[in-house]
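Certain chains of the assembly are absent from this excerpt, and the rest are unmoved.
Letters A and B mark the chains as written, and numbering starts fresh at 1 in each.
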Amino acid sequence: MITIASDFGTPYPAAMKGVILQRTDTRLVDIAHDFPRQDVRAAAFWLREVLPYYPPATHLVVVDPGVGTDRDAVVLRAGDHALVGPDNGVLRPVARELAADGPFEAYVIDDAEIGPIEPTTGASAPSAPSAIGSGSGEGDGDGDGEGPASNTFHGRDVFAPAAADVHDTGRETLEALDYLSKAPAENLVDLELPVPTISDDRAEGEVLVVDGFGNVITNVPGRFLEGRDRIGANDESVPVGETFAAVPEGEQLATVGSHGYVELDVNQGRGDDAFGIEPGDRVVLEGFE
Amino acid sequence: MITIASDFGTPYPAAMKGVILQRTDTRLVDIAHDFPRQDVRAAAFWLREVLPYYPPATHLVVVDPGVGTDRDAVVLRAGDHALVGPDNGVLRPVARELAADGPFEAYVIDDAEIGPIEPTTGASAPSAPSAIGSGSGEGDGDGDGEGPASNTFHGRDVFAPAAADVHDTGRETLEALDYLSKAPAENLVDLELPVPTISDDRAEGEVLVVDGFGNVITNVPGRFLEGRDRIGANDESVPVGETFAAVPEGEQLATVGSHGYVELDVNQGRGDDAFGIEPGDRVVLEGFE
């Protein structure tokens, strides 16, 4: 099984799937392709929340604002899972989770050794402006002259074939892939989600993400709400509820979300609008003893 | 085969899929995850229009504004299909359809007997704020202290495992699932889509839903348009066409949609904008004899 996550929207992920399906016929599962664009931290959060619910799998992740720069492309083996994506930190929180905070193994992809990734036509160039270009003499339009991988779509040209190969080779024997070289895990880019400051009756944290319902997910663990009926949230006093329906429709509340963190929500409405906060904003919660 | 429908957007459905794939390797098919948020009636309409085109399957449906309240979680067996979701009426119109208006069987899920649903790590808590929490002493962040199911994500913690189990056990032998208890179908929450009032030359109905093209789908059966070239629709006179292209681009028309109801549309434009109506609004159609 290969899962696929990106901030690509459509139809770019479909090109990645085609490349994978040229190499393997395993099950493909989409995690999401509408992660906030180029927001490595939000993707890292969601992947850490979602991927641990999967059986052992190869997870392909492309949220990659540095595509085409010298950032590495990596494969991590964490627990029974493998993660394939850019070395920008996006894979680290979920890798720690899948490895149960134990060690994990890291490999760097030599992308010059992958490919070339070619469309299934008679044409030899990646992608195919030839139908147009041939009419006006410009050749194949592939002007970068630097080898098989495009500079802007490593999802298709590097990560997709690598994920297919990792799956096919088997996560236990990654050494068999000659374009992978083992790398010291401590040299990889790390990413830690921000840690809140918590005392008995006060928590200073941050908005990690806002989900599609408008639920504001903070980094304050849900335990802060234990035993409280009301809290102050950025100077607004709101009830603590175990469910959205604990308050009337349209009213604000604080609850513990499915990921275990304090959420600031509105029953059948948008918490982000009601509280006027967005990802990255500071959140101060105050408990009234 | 398990189909999955929700108003979750992403990436929550991916967590549900992981839970299912831990338990079964059947085919998963997405129906939609962008149903209007917490709109039970719209989801009920679309499910009734779409699911009958499937071969026998288990259908997982999560449009659940009452999540975490005492509303039941249910399994319905209707014809050769099974439906799994909240007992809020969303499953009833399609169940009637799949059962060809005959009887169907209902089971209530004892959700305390499902699970616990755990991520595939060494951690024992559902979801995993421990990577953060462990650095600042808050424990596992799972503050609800009420058992395995979260209060806000029964899709992942109750409905997904139940759907997988229903599939694996077989729809014919649901009694084998010890957390299901047979329930009298007449005790379930019902939902009827609104019925129009129709005379020879006048129909008073309602907008059921607006699709992504802006087509306004009413609850007036298409037969009302038979033999008419023009109708009045909320005091606007519009032609009746068999296809969108029966009128010039950008012009309004009434037609019979693929579901058999009168639609108010614009050829290559949005009917909802042109007619100024939205779901729930009243629609008066008048035939000119």
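Going forward, contacts are C-beta pairs under 8 Å (C-beta built on N, C-alpha and C of every residue); 3 or more make two chains touch, one makes a residue touch a chain.
Everything quoted here is computed from the prediction, not taken from an experiment.
Q: In total, how many copies belong to the whole complex of which 2 are placed?
A: Full complex, one repeated sequence, 3 copies overall.
In the analysis below, only the chains that are shown with their structure count from here on.
Q: Report the inter-centroid distance (CA atoms only) between subunit A and subunit B in whole Å.
A: About 28 Å, centre to centre.
Q: Going by the contact rule at the top, pick out the subunit A residues touching subunit B in the complex.
A: 1, 3, 5, 27, 29-35, 46, 48-56, 79-81, 93, 96-102, 193, 195-198, 211-213, 219, 221-226, 242-245, 255-261, 263, 268
Q: Which residues of subunit B touch subunit A in the complex?
A: 8-12, 14-15, 17-19, 21-22, 25, 28, 37-38, 65-69, 117, 119-123, 125-129, 131-146, 150-153, 156-157
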